[in-house]
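One protein chain omitted, others in place.
Let's look at subunit A:
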Amino acid sequence: MIEFRSVSKRFPDGTLAVEDFSLVLPSHKTTVLVGSSGSGKTTLLRMINRMVDPTSGSVEIDGEDIATLPPVKLRRGIGYVMQNSGLLPHRTVVDNVATVPLLRGTPKRQARADALAMLDTVGLDRSLADRYPSQLSGGQQQRVGVARGLAVDPNILLMDEPFGAVDPIVRAELQQELVRLQKELDKTVVFVTHDIEEAFLLGDQIVILSEGGRIAQVGSPAELLANPADDFVASFVGADRGRRALHVERHGNEDVVVDSDGRLAGVLRSEGVR
C-alpha cells in the first residue's frame, strides 16, 4: 500500500506542482493518475521512488515513511517504466533488462538467464536479446522497458506515460499486454497518463487530477462515469457526449443502444443471454 499524506511540492523556481495531496493506493491494484499537463501527475509518481522529494507531507510504503530510506536502495526495489523507454543506448537488450539485478549483486550468469526469461514474459523474442535499443521498433523498446522494470520482481511498478510515444495500433497492443501481465503478476501499479480511455482500460482506481495536483475525483471507472463529481470530471471522462453517453431505443422486439451522435453502439441484451 502506498499512501500520500498531505504532500506538497514547490519546485525551486517557485512553481507549486502539488498542493496538500492525500491518497491511498491499494496494493495489487492499478491506480491511474490522469490529468492534463501541469496537473502534477508525473511529479506525484516520481515522489514514490524519491526522484522528487516533497516539500512538505510524507509518502509511505506499507506504513514506512520513504524519506527515511536511502533513495538508491529504494529505487532498486521499485520498477520504473517511462516514455521513450529510457534504455541505455550502448547496452544490448538483455544487458538493459539485467541492469538493476546486476546493481543489486545478482551473479552475471543468473542475471542474464533471468533477463532472457523476462523477455518471454513481456512477449519479446529471445533473438532480439543481443540487439541494441536503436535497432528495435518503438513498441519493442517499450516492451524492453517494461521487462527492465519487472526484472527485480518489484512489488511496485511505476509507469510514466509508457505508451505515449508509440502509434495507436501498437499502443492498443501494449495496453492489452499490460492487462494480461497484471493478471499474472498482480503488482501494485501506478500509471500516469493523459488519456482517459487508457485510464478506463487499465485502472482499478482512477484519480482525476486538475491543476496543481488537486484531486477532482477518485473512483472506479464505473463510479466516475455514473457519478461524476462535477462538470470538470464529467467533461474529462466524456460522460456527457459521444460514445460514453448512450441511450436505448426500441426497434421492433430489440433494444438497441445509440450514442449521443445518433450512431448505433450495439444491441442491449439482458445478462446471461448470449
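Simple rule for what comes next: a contact is a pair of C-beta atoms (placed from the backbone, for glycine too) under 8 Å apart; a residue touches a chain by one contact, two chains touch by 3 or more; residues count from 1.
Definition applied: contacts and distances are computed from a predicted model.
This figure omits one chain of the complex; the name its UniProt record holds, of "2Fe-2S iron-sulfur cluster binding domain-containing protein", "ABC transporter permease subunit", "Helix-turn-helix domain-containing protein" or "Rod shape-determining protein MreD", is "ABC transporter permease subunit".
Touching the chain that is not shown, out of A:80, A:163 or A:200: A:80 (per the contact rule at the top).
Of the listed residues A:1, A:16 or A:51, the one in contact with the hidden chain in the full complex is A:51. The chain not shown here is touched by just one of A:90, A:108, A:126 or A:180, and that residue is A:90. Within subunit A, the residues in touch with the undisplayed chain are 46, 49, 51, 72-77, 80, 82, 84-92, 99-100, 103, 132-135, 148-149.
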